[in-house]
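Reading through the structure tokens given below for one structure.
Left out: one protein chain. Kept in place: all the others.
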Amino acid sequence: MNGALYIGQRLGKGVVVVLAIVIVNFLLIRMAPGDPAMVMAGESGAADEVYVAQLRKAFGLDRPIPEQLGIYVSNIARLDLGYSHRMQRPVLDMIVERLPATLLLTITAYLFSLVAGITLGAIAAARAGRLSDTLITVFSLIFYATPIFWVGLMGILLFTVTLGWLPAFGMASVTAGQGGLALGLDVARHLIMPALTLGLFHMAVYARLTRASMLEVFDLDYVRTAHAKGLPRGRVVRMHVLRNAVLPVLTFAGLQAGQLIGGAIVVETVFAWPGIGRLAFDALMQRDYATLLGAFVFTSAMGVVFNLLTDLAYLALNPQITLDR
Amino acid sequence: MMAIMHRLFRHKGAAFGVGVIALVVILAAIASILYPDGPWEMVGGIFEPPFQRAHPLGTDGLGRDVLTSIVYGTRVSLLVAFVSTVVAVTVGVLVGAVSGYFGGRLDDLVMRVTELFQTIPSFVFAVVLIAIFTPNIGSIVAAISVVSWPPVARLVRGEFLAIRHREYVEAAVVLGVSTLRIIFVEILPNVVSPVVVLASLMVANAILLEAGISFLGLGDQNLMSWGYMIGEGRSTIRDAWWLSFFPGVAVVATVLALNLVGDGLNDALNPRLARRGRA
Partner (left out) sequence: MVHNLFDRRDFISRAATAAASFASPGLIGSAATTLALAGTGARAQEPRRGGVMNIILQPEPATLVLALNITSQNQLVAPKMYSGLLTYGFDLKPLPNLATSWDISPDGLTYTFHLAKNAKWHDGEPFTADDVIFTTRDMLPEVHARARVNFSQVASVEAPDPHTVVFRLKTPYPGFIYAFETSSAPMMPKHIYAGSDYRNNPANARPIGTGPFRFKEWQRGSIIRMERNPDYFKPGLPYLDGVNFVVIPDGAQRLIALESGQVHLASSSDIEFNDVPRLRSLPQIQVETRGYEFLAPLTWLEMNNKRKPMDDKRFRQAVMYALDREFIRDKIFYGFARVPTGPINSVVTFYDGNVKRYALDRKKSEALLDEMGLKRGPDGIRVKLELNPVPISQTWMRLVQYVKQALRQVGIDVTIKNMDQASSVASMGNHDFDMCFVTNTAFGDPAVGVARSYITSNIRKGVPFTNTCQYSNPRVDELFDAAAKSNDRSERQRLYSEVQQILVEDVPVAWLLELEYAISINRQMHDVVTTGLGVNDSFDRVYMTA
């Protein structure tokens, strides 16, 4: 019963957060400047007042604010994220098109950062004070300080331009109509660098966290007791320490999941990965505010969903956790 | 104070970090003396490779010297990072103090707002804000501040909640000491240490944010920044790798230094929390 109540509470909270994000978004849209009508008129090679006015009417920007907010909120509820006059398409369509690519990238990066980070952190903790620990710590420190986009560029410089091992751009090679296993492998090859790049920063974070967390657990009494009882060290580490040390890291990772999406905008730009981040960047360059803010609302909502999922996963892993704050 | 400094410098990483930061600050201060003409002057041939006497780090597509640009870039990085951190810390401390001290419904509300800000992916939010308010140094600083204050608020709130009910604070309340005095004189000084540590990490994070923003082309067009240089070098990465490489090294070095200083400060100011092997 408690579990269901907790879930209900969290869902309710999530909805409120999304609503708040929507209102923030609306305010941002209202403040957005620019006159796309002018640019499109200019691009057509000649412009006169009639044409510009036509375009502006098509944009429909002259209605009272409260009405606009009401319309906006109800639209969002119906999953209508607005219409991009620049691309002449509903924003949601474009986002849904790009969603699989972004999910593939972020989930791969997330899993990589968790697995690699926890592994490295565990190794560092297990060999605390020795060379491998120092190396891993230094490694983590450096990647924690490195901008994602720079890592990506240097990766391209090394693996594509210099060595020619990996493709640098896009999700698949530019050939019309590939399918099946060949396509899958092609995508996988293209996925390597972007996913690694996106995951490196968080991998460093998780490595440090895991190491610190594990060292704390090593010190705890019950571990010493188990040790004293004569359980083999390997088993001790695996069974007790890792499981308990990893929980705080997972909690933290769950909170960070939303931030990973933020990194995607830069990684997708550098690697021309056809995801939502790339869509947002293109919209940004063209000042297509409808699309930019649509992507913003969507990614924020995704962040809320990720947090919620993590909470639920945490609950599943560790049901004794108290259900009141 | 001396003890703290002593502990700080025993920490090798922190010592290195302080050294790098000092170098960056000095370069920022004397940039106009070293290179009076500024970073935008076309002083050499275009795309000159690095490691030669005239242009140690090479030149770019308009013949501008990369080293000069990196030196001037220290100014933008420091300015943006420092100012935005000061603003974010100020806001965060105020919010956290009020929320932690008064508790109850106010605390609930404030925490909801803080959570909201923390849920929204901060880089995307900053980018959206800057795009809407037109990119310039002011909007960049403001945007970074807006996305950076929540952790400070949380930290301060947590500390306030803990300290609020300590005996000496309760005593002060009973004695009729004004709320403001209690907050600023009794409680806040105890919060300084963790906030300082957090602030150093925030400065580092601000530098990364600013670099990303400039890289995407949202920086101030009249200021030479490291992120901007990396972004500029992107299209010619095949022929002129040095344009993106060296500014990136500058960012990594500076951010790493700040992180190390932050770690060192943490150990120095909170020795009771230091653990075996955490150096």
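By letter and in written order, the chains are A and B; residue numbering begins at 1 in each of them.
Just so it is clear, a contact is a pair of C-beta atoms (placed from the backbone, for glycine too) under 8 Å apart; a residue touches a chain by one contact, two chains touch by 3 or more.
In this text the structure is predicted, and so the values were computed from the model without any measurement.
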**Report entry** Contacts of the hidden chain among displayed chains
**Finding:** A, B
Query raised in the report: Per the definition of touch given earlier, which of A:A168, A:V267, A:A280 or A:V304 contacts the omitted chain?
Result: A:A168
Query raised in the report: With respect to the chain omitted from the figure, which of A:T119, A:T251 or A:Q286 is a touching residue?
Result: A:Q286
Report summary line: Missing-chain contacts on subunit A, rising order, are 33-36, 38-52, 58, 86-89, 94, 97, 168-170, 173-176, 272, 274, 278, 282, 285-287
Query - Where the unshown chain meets subunit B, residue by residue - result: 40-42, 46, 61-62, 134-136, 217, 220-222, 232, 235-236, 239
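Everything below uses one rule, namely that only the chains that are shown with their structure count from here on.
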Report task. Could you please state the distance in Å, as a whole number, between where the Cα atoms of subunit A are centred and where those of subunit B are centred? Result -> 22
Query raised in the report: If you look only at subunit B, which of its residues touch subunit A in the complex?
Result: 13, 112, 115-116, 118-125, 127-129, 131-134, 204, 208, 211-212, 215-218, 227, 230-231, 233-234, 237-238, 241, 244-245, 248, 251-252, 255-256, 258-260, 275-278
Query - Residue ranges of subunit A touching subunit B (in the complex, touch as defined) - result: 16-17, 20-21, 24, 28, 31-33, 128-129, 133, 141-142, 144-150, 153-154, 156-157, 161, 212, 215-216, 219, 255, 258-259, 261-263, 265-266, 269-270, 280-281, 284-285, 287, 289, 292-293, 296, 299-300, 303-304, 307
